[in-house]
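Take this structure, written in structure tokens, and hold onto it; I'll ask about it next.
Note that this complex is displayed minus one protein chain, with the remaining chains in position.
Showing subunit A:
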Amino acid sequence: MLLIHCPWCGARDEAEFRYGGQAHVDRPPDPNAVDDREWGEYLFVRDNPRGRFSERWVHSAGCRRWFDVVRDTATNEMSAEVPSRSGRR
């Protein structure tokens, strides 16, 4: 089990969290201006690196806040957690 550092509550078990996928995926400002291919990529296509990956987590069984972490997908090492810039506090 991963021990995840919530920026508000500190270290808690992974079971208290839900995964929110890749961080910093911005919604196209005008969805009508993009074609189907671009919209499809926004909806479905995500990076899948081996190594450092910015992703979102929510402390669903705790303070219920979203935050971003950088996780190494090869080692599960997590760092640089800051309150999420793209979600609610």
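Convention: contacts are C-beta pairs under 8 Å (C-beta built on N, C-alpha and C of every residue); 3 or more make two chains touch, one makes a residue touch a chain; residues count from 1.
Throughout what follows, contacts and distances are computed from a predicted model.
Engineer: Identify the UniProt protein name of the omitted chain, choosing among "Sarcosine oxidase subunit gamma", "Electron transfer flavoprotein subunit alpha/FixB family protein", "NADH-quinone oxidoreductase subunit E" or "Monoheme cytochrome SoxX (Sulfur oxidation)".
Structural biologist: In UniProt, the chain excluded from the picture bears the name "Sarcosine oxidase subunit gamma".
Engineer: Write down which of A:2, A:43, A:61 or A:74 is the residue touching the left-out chain.
Structural biologist: In the complete complex, the chain left out is touched by residue A:61.
Engineer: Just to verify: which one of A:15, A:45 or A:74 makes contact with the chain not shown?
Structural biologist: Answering carefully, the residue with contact to the hidden chain is A:15.
Engineer: If the missing chain were put back, which residues of subunit A would it touch?
Structural biologist: Residues 8-10, 12-13, 15-16, 61-65, 89 of subunit A touch the chain absent from view.
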